[in-house]
Structures are given as C-alpha cells and as structure tokens.
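Let me begin by handing over the structure; questions about it come next.
Shown here is a partial selection of chains from the complex, left in place.
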Amino acid sequence: MSKEYLLKVKNLSCERNYKIIFNKLSFNLYPRNIVFIDGNNGSGKTTLLLCVSNILTYSGEVLIKKGIDNFGYVGHRNGLYDTQTVDSFLYFWKNIYNYKKSYHSILEYFNLSRFIDVPVSSLSFGQKKKLSFARLIMMKSKVWLLDEPISGLDKKTKKIILKLIQEHLSLGGGALATSHERLSYFDKKKVTRVKID
Amino acid sequence: MLKYFHKYANPGKFLTLALPVRKIMGIVSIGVVTVGLIFALFLSPPDYQQKETVRIMYIHVPAAWMSLMIYAFIFFSSVVFLVWKFPLFLILAKESVTIGVIFTFTALLTGSLWGKPTWGTYWVWDARLTSFLVLFFIYLGLKLIMDSFSYSSKGDYAFGYLALIGGFNLPIIKFSVDWWNTLHQPASILRTGGISISSEMLIPLFLMAIGFLFLFIYILLVSVEINLKKRKIIYYKNKPDN
Amino acid sequence: MIKLFFLFLLKDFKSYLLDSNKSWFAISFFLLCVLIFPLTYGSSVDLLKKTAIASIWICALFSNLISLESLFKEDYQNGVLLQYRINKIPFSIIVITKCISHWVFTGLPIIFFSPFFLIFLSGSSSDALGLFFSLLFGTPLFSLLGMPIAALTLGATARGPLLIFLSIPFFLPIIIFGVLGVNSFNSGSYSEYYLLCAILSISIVILPYITIKILQESLK
C-alpha cells in the first residue's frame, strides 16, 4: 500500500514574503482517498495547494507518483474569461484536454444547458463555479486540488459536487480539499485530515 | 566552495566581516580622491589639443567606468540571487542602484559639458552616447521597480530579471566605439592592444578611478548595513506572535 | 505538444479576431497616427517627406507600447494563468503563441501597410524596401522585448506607467537603428540591419525563456 501513493508530502515548509506560513507538514495521498486540509482563515490552506502544485517555492519533499503529470484545480479565482461564452469556454478547454466526448452532457449535469450562449460575465457566482467544475471533469486528472469546492453553492449542487468527487475517488483518483464546511459525506476510512495552524 | 559561499552569504556573518572593510574604505577613499583631485586639477599637464578642458576627463572617465562596473556588479548579483536565492546579493544589487544612478548622471553631465568645446555640441545621437543614455534609463527603471511592489517578494524577482535583461546593454556600450565610427573617443586604456596614454595623465586618472571604486564600496556597505538592520526590525514585527 | 501549440495559437488568433477589439487596435492606432502627422504638419509636403519614415516608426513604437499592457493581464487576473500552471500546460507554448499572435496583429499589419503609408506620407516609394526590412526586423523585437517587461510588471502598483517607463530604454535602440537603417539603406550600407538581425536572433533564443521564468515567478 505504502508504495502506491499518488502524492507523498514530507516535511513541507513554506515561506511567503519572508514569513513562514507552515512548517514541516507531512501526509500521504493514496488512490481512492481524500485529504482534508483544515485550518483557520489565513492559516495557509491555499498556500499548501500551491506548494503541492509546485507554484510556490517550498522546502521539504513533494513526491508525485510517476505518470501523473498534471493536477485538476478549482479555487476562488475561477479562471474564466468574462467575455467568453459558456460554449466557447468549454470548447476551448475540451480541445486543450483532448476530451473526446461532447460536453453537453456535463452542462446538463450541472443544469447549465440554458446558458450555453451566455457570456460568463452574466452568470451568477454559483454558475461560474459550476463551470470551473465542468472544466475539471473534462481534464481527467488523477489528482484534484480543490480549494473550498462547495462554498457558495446551493444544497443540490453541493450534493452533485460531492458525488462527483466520490466518483472520481472510486475510479482510483485522489483529492486534496480545503473546506470550512463539514464534509461528512465521505467514508471515514478514506479520509485523512491535515491540520494547519 | 558553495558551502563557503553560503557562510558569507548569510547577512549576519556578512555584517561582522564587512565592518572593518567599511571603516578602512571610508578613510582611504576620501584620501585617494583628494590626492587624485590635486593631481588632476593642478599637477597634470594640459592637453596640447584640448587645453585645460581635458581636466574634465578625470571625472568623466572614472565616473563612466564606475557606472559600467556598478551595472555589471548589479547584473552578477542579480544572477546569483535568481539562481541561488541568496537574499544578501539582492540587497547588494538594490543598494547599488542609487549609487549607479549618480555616477551615470555625472558621466553624462561631464561628457556633454566636455562635448561642447571638443565636438561643438552638447549631444549627438551616436551609438556610444545613446547606449549610455539607455543605461541611465535602465538604472532609473530599476529604481522605479523597487518601489512598485510594496512589501512583496514579487518585487525582488522583478528587479532581478529586469537587471538581467538590461545586461544586454553593457557590451553595446563598451564596444559601440569599436563597432561604429562614433564621435566619441575609442578606448585607449581598457583595451586589448595595451595602454596608449601618457603616464602623467594616467596616474591621476587611476587615482580617481580607484578612489571612486573605494567610495562606491564604502557607500554600498553603509547602505547595506542600514538595510539589513531595517529588515531585521520588519522581520521581528512580522513574526507571528504565538 | 504540437497540437497544443496550434490550439493556443488558434485561440490567441481567435481572441484577436473575434472576441475583442485587440486586432483592430494596432491598425486603428496606426491609422490615427498616419492621419495625425499630415494633419498636424499642415500642407508642407516637404516636411512630410522627410519625416515619413520616422513617423511610421514612431507609430509602430506606440501601437506596440499600448498593446503591451494587456498582453498577460487578463490571464493573470482571472486566474487562467494559474490554471495553466497547475494543469502543467507548458508555459513555453503560452509565451511563444502569445508572442507570435501579438506580432501578427500589431507588427505584421504595420509592416504590411507601411509602404502605402510611406507613399501616402512622402509621395515616393524609394525607401519602401528599406522601411519594409527595418520593420521586419524591428517589430518582432518590440514584441519580444515587450513580453518580459509586461510579465515583470504584473501585480505592480500603477502598472501602466511603470511598463512604459521600463520599455523605453529597450525600445529606444531599436527605433534608432531602424530609422538609421532606412536612411543608409539606399546608400548600400546595411550595418544597422545586421545589428538588428543579431539582436533579434539573440532575443528569439533568450527572451521567451526569461519570460517563462518571470511568469512563473509572477504567480507566487
């Protein structure tokens, strides 16, 4: 078991603007498992995700399983062009990720089909977030980095997202998630909690 | 080697090491510049062509050399910072900028004052003068970018990379007189074929150059010391209170 | 990889052609310039003739300067750049396609229209070939040199002014050599062209690489 980790974080420390954000964190992410990162506002959850994806410089080790060469990400900034329409947004990323199927079923799934010709700037907050999940689905990455995936979503959508993550896990993927809401949805055995203070 | 380097790239170590150097440089530089000025203004002969105006040379040439040298110093410090991330080199580079601006401005000013009697104009747009003016702007740009990222380490890298990109200008300045026929004098001292200038002019010139160099080192060390001490204060202020 | 390259190129081209005013920007700016010079210089044909080349170069410089500001800004602000990075889409592709599309939509139209403008301004086409070559070597340099500076200033206070101030020193030599090159072209001396070519070839190798590094740094 210990050999087939997706992600192995050992003694990770990070400094931003000459301030130490966290010190010597260690945890592993195994397939079919999810790691919850817990901590107060400003404790460094987002920073941790950025360290794992090698955007910030850190000290310590982040080992990624061979063959995994990208991460899926959903965060506060959605990565949407305001002037793009939903359709052209999805079409662009579909091509980038080489997603073969049609994305209309995804839109259906998120209840966004009506908005296919609407520019992103006229979507509501939750709808934008759903769009960035649509991109995540098309990407088919093994490891998902989710920065407060369900904040600002309604109950139904929350459930959809949690089911989505569950499915992703059941297919052998893993996820690193932060959230201020209780996520009691997942099997306790599959959950690792990491506390930052 | 790198380990040794690491030891003195540590700001604290650097300060203890630099203190005696700073004190010596302070005294020596003032002495050398004074002697150099006496030689330059009174003891050296006037040029047979340019008469007394040649004395501008003893300011102009060392100042021009210094501005090129300081930029080279900034360039290499920035490279060291970008590659090995030693913060000390960033501080060295940043503190050199203001001094560089002053020397560059001096060289520009004396050069154009000198140009009026010798070339008949204050300014021409030839390769040497233009590239040197560009150097001045790059210095100012470095100064500006330092203030444009408040309290963020992002600015450090912006500074480093700008210094890196600006480095292309140095060889252009240096070799502009050789590559194009410009109004400006080609190199007569720092060149491959050996020195071609009389020793009566060479001595004060070198005295001034060395004096300027020491002066630069002195001012740099003082400002680095101030910077490090200020940084410590900020560091303690920002330390998370447990 | 190559597929991704063409995808991004296509996307950038599209974003210039369809989504926004970008593609019109350079041309319309150019148009504005070319209108302004004869208008402001009055009817003095002689004056126009002599300043034509310099005017065209100045317009080229300005339209490049202006379009630089938005080069990486949107991608940076809305988090798309972050998304690319986490998805491990190589920044080399993004930078190179951005550079190409920037040049195609600011430099190329200028090169293409410059002979007409030259004739329009000066009434003669004798310098057209020289101008063509000097712009051909010069405008890619504008795009290349502008890129790292645009990337550097992401996240800076008062970015626009800073951007312009920082690009001045780098753009100045190009415009000088460009104009000098045209002037000496007809007399058979090409030294300025060689120089521009040399700078260009060095820049093509080094600057995209530096830009990538800077962009990665900007996300920190």
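Labels A, B and C are assigned to the chains in the order they are written; within every chain, residues are numbered from 1.
By definition in this document, a residue touches a chain if its C-beta (ideal position, glycine included) is under 8 Å from a C-beta of that chain, and two chains touch if they have at least 3 such contacts.
These numbers come from a predicted model, not from an experiment.
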With one copy per chain type displayed, what is the overall subunit composition of the complex in this structure file? A x2, B x1, C x2
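In the analysis below, only the chains that are shown with their structure count from here on.
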Of the chain pairs A-B and A-C, which one is connected by the greater count of C-beta contacts? A-C
Taking the mean of the CA coordinates per chain, how far is subunit B from subunit C in Å? 32
CA centroid of subunit A to CA centroid of subunit B, Å: 49
Out of subunit A, which residues touch more than one other chain, so two or more? 16, 57
Where subunit C touches two or more other chains, by residue: 220
Going by the contact rule at the top, pick out the subunit B residues touching subunit C in the complex. 82, 125, 130-131, 133-135, 137-138, 140-141, 144-145, 148-150, 152-155, 157-158, 161-162, 164-166, 168-169, 172, 179-180
Could you pull out which subunit C residues touch subunit B in their complex? 145, 148-149, 152-153, 155-158, 162, 165-166, 168-170, 172-173, 176, 191, 195, 199, 202, 207, 210, 213-214, 217-218, 220
Residue ranges of subunit B in contact with subunit A within the complex: 85, 151-153, 235, 238-240
